[in-house]
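Structure in structure tokens, see below.
For this view, one protein chain was removed and the others were kept in their places.
Coming up: subunit A.
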Amino acid sequence: MIGESMYQELILEHYKHPQGRGLREPYDAEVHHVNPTCGDEITLRVRVGDAGKIEDVSYDGQGCSISQAAASVLHELTTGSTVEETLSVVDEFTRLMQGRGQVEPDEDVLGDAVAFAGVAKFPARVKCALLSWMAYKDAVVRSAAR
């Protein structure tokens, strides 16, 4: 059963009990990203504190379990880290997702996000996993431009 390798327990856990969901104040940048092929969407806010530390990533949206769980994991991995640290996690996650299942993930960098490794084998679902992460990257860039 190929499906079981994609729907890891950890992904289902995050989907059923999303971490940090809901839009919060204050924030430095807000973005809205949409996946036109399936209609998944996310609104995401970042709050960057002193010394480039991510104080909060808040979000709201709708979509499949993969896209919603990815947002929840993103919230956990980024909050409390520096912008620079989080961008290297985003890069590694992107590399994993675009690796067509051929990329060996760096667990030290990705933490819980390695659970998404199975998604990379399903090209149609890669965009679901990346939706919130691309939104986050966009929000960070915009917050820096302020």
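Definition applied: contacts are C-beta pairs under 8 Å (C-beta built on N, C-alpha and C of every residue); 3 or more make two chains touch, one makes a residue touch a chain; residues count from 1.
The rule is simple: contacts and distances are computed from a predicted model.
Its UniProt record calls the unshown chain "Cysteine desulfurase", which is the correct pick from "Cysteine desulfurase", "Aspartyl/glutamyl-tRNA(Asn/Gln) amidotransferase subunit C", "Spermidine/putrescine import ATP-binding protein PotA" or "Urea ABC transporter permease". In the complete complex, the residue from A:Ile42, A:Val57, A:Leu110 or A:Cys128 that touches the missing chain is A:Cys128. The set of subunit A residues touching the chain not shown comprises 1-4, 6-7, 12, 15-16, 37-40, 62-66, 122, 125, 128.
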